[in-house]
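Have a look at this one.
A protein chain is absent from this complex, but the other protein chains hold their places.
Moving on, here comes chain A:
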Amino acid sequence: MIHQDSKTILEVSGLRAAVEGVEILKGVDLIVKSGEVHAIMGTNGSGKSTFAKVLAGHSAYQVTGGSVLFEGQNLFDLEPEERARAGVFLAFQYPIEIPGVSNSHFLRLAYNTLQSQRGKDELDPLEFEDFVREKMKLLEMNPNFLDRGVNEGFSGGEKKRNEMLQMALLEPRLAILDETDSGLDIDALRIVTNGVNKLANKDNAIILVTHYQRMLNYIEPDYVHVMRGGRIVKTGGKELALDLETRGYDWVGVERRVPASA
């Protein structure tokens, strides 16, 4: 929700990034303030997932231009783990399986790392167990998730819920949800989006990266951005998403398209 005393959390200016020498982002501009929910939409290959990964600091992507300030700090001065500890959270489109590492151990380590970063008390395994079980209720998750390997053998929906559980535990300032809706059936979508809504507050901000409007039926965005050819070519309110649903992406930003060589 847009509110008066909101602070700027993220300021992206002219961001360019490449993977294996091919430029994918060609000048992204975006300002995100606390309390806001932004949706970034676009077709496959428009650069929206790349944008999410660049913000989180995936090493396969090279930043070739522009700047990103996170709460006033140059984001690119921080290593990926430092960005996470500073409060940048990426919910993965394809959460990674880590066989043999128990989910509860992983979650607790992540949680305690952040707690100590924030100068708060770490939780021992028993305390953590109680704490995480409460959070799991929010996402209607079975407690046996804790004993399994991280995402090991999880269904698509289970993986996404596990991502949301991590978000609930880590309470990020900026949460970037990369196609969290993909692969979810309607019940799972309701549970996951319900969880996101409960986590959204006036101090944090959420960026939803999605193909489809359907997620936005559950999470109401303050802004909808359309990405195309590595840039944000149109910004509007939630009604823009509905337009996209009926008219497709082809009409958006055609007039502003720049040749790739530019």
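Quick note on the criterion: a contact is a pair of C-beta atoms (placed from the backbone, for glycine too) under 8 Å apart; a residue touches a chain by one contact, two chains touch by 3 or more; residues count from 1.
By definition in this document, contacts and distances are computed from a predicted model.
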Inset, instruction - Report the protein name recorded by UniProt for the chain absent from the figure; options are "Iron-regulated ABC transporter membrane component SufB", "GLPGLI family protein", "Choline dehydrogenase" or "Sulfurtransferase complex subunit TusB". - result: "Iron-regulated ABC transporter membrane component SufB"
Legend entry - Sole residue of A:I31, A:V63 or A:A110 that reaches the chain not shown, by the stated touch rule: A:A110
Legend entry - Identified contact with the non-displayed chain, of A:F70, A:F89 or A:F145: A:F89
Legend entry - Full-complex contact with the absent chain, from A:V37, A:A56, A:A168 or A:V209: A:A56
Legend entry - Among A:S34, A:Q166 or A:N204, the residue in touch with the chain that has been omitted: A:Q166
Legend entry - Missing-chain contacts mapped onto chain A: 56-60, 79-81, 83-85, 89-90, 92, 95-96, 98-102, 105-106, 109-110, 113-114, 117, 149, 166, 170
